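The complex appears here minus one protein chain, its other protein chains still in place.
So, chain A:
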Amino acid sequence: MIQTIAFYLFAALVIASAVMVIMSRNPVHSVLWLILAFFNAAGLMVLVGAEFIAALMVIVYVGAVAVLFLFVVMMLDIDFAELRAGFIKNFPLGIAIALVLAAELIFGIGAYQAGRIDLGVASGAAAPILGESNTASIGAVLYRDYIFLFEAAGLILLVAMVGAIVLTHRKRPDGARGQQDITRQVRRNPDEATVMKQPEVGRGVEL
């Protein structure tokens, strides 16, 4: 029973916050709703007993989204004073969401204690791997069965990186400002780098 209530709570909030992601005009708000959507999706994962994936959702997506958030903030011209202006006005909404999150935590933990939702067995060829922990199963599948795809996905990331560098990297002309010549720095010795002066009282130093 508690699982069902928790499921509908999480699922409804995933959908509601996904709708808000595309409905809100402010991109920063969109990103915040997106984080809420990810948290709730992670809650759904907990309900079916996939706690490792739930943790990954929070770490990877919410972590990555935090970076995305940073980019949005850096790239867009957003007036933060104006954002804060509505603090009092939006305070009740904030409290409401905080309460919902608290309720989710309670229901989520309760549902997890009560045991995971039984999804049944898929009709397809893939038989569930039983008797191991989730993390060990994922590791086994990822590095044994799907090693080819795993490595190929790594190559895709490399291609993306090379592509980004090819399209944006510009070589600075030699001697440009801010260019560092490490060899020259290392080869400097104290004799030529420092000058001893004995200035007279009340006079400055001429260099």
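Convention: a contact is a pair of C-beta atoms (placed from the backbone, for glycine too) under 8 Å apart; a residue touches a chain by one contact, two chains touch by 3 or more; residues count from 1.
Simple rule for what comes next: contacts and distances are computed from a predicted model.
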{"item": "Chain left out of the displayed complex - its UniProt protein name, from \"Nitrite reductase large subunit\", \"Oligopeptide transport system ATP-binding protein\", \"ABC transporter permease\" or \"NADH-quinone oxidoreductase subunit N\"", "value": "\"NADH-quinone oxidoreductase subunit N\""}
{"item": "Hidden partner chain, residues of chain A it touches", "value": "122-126, 145-149, 152-153, 155-156, 158-160, 162-163, 165-167"}
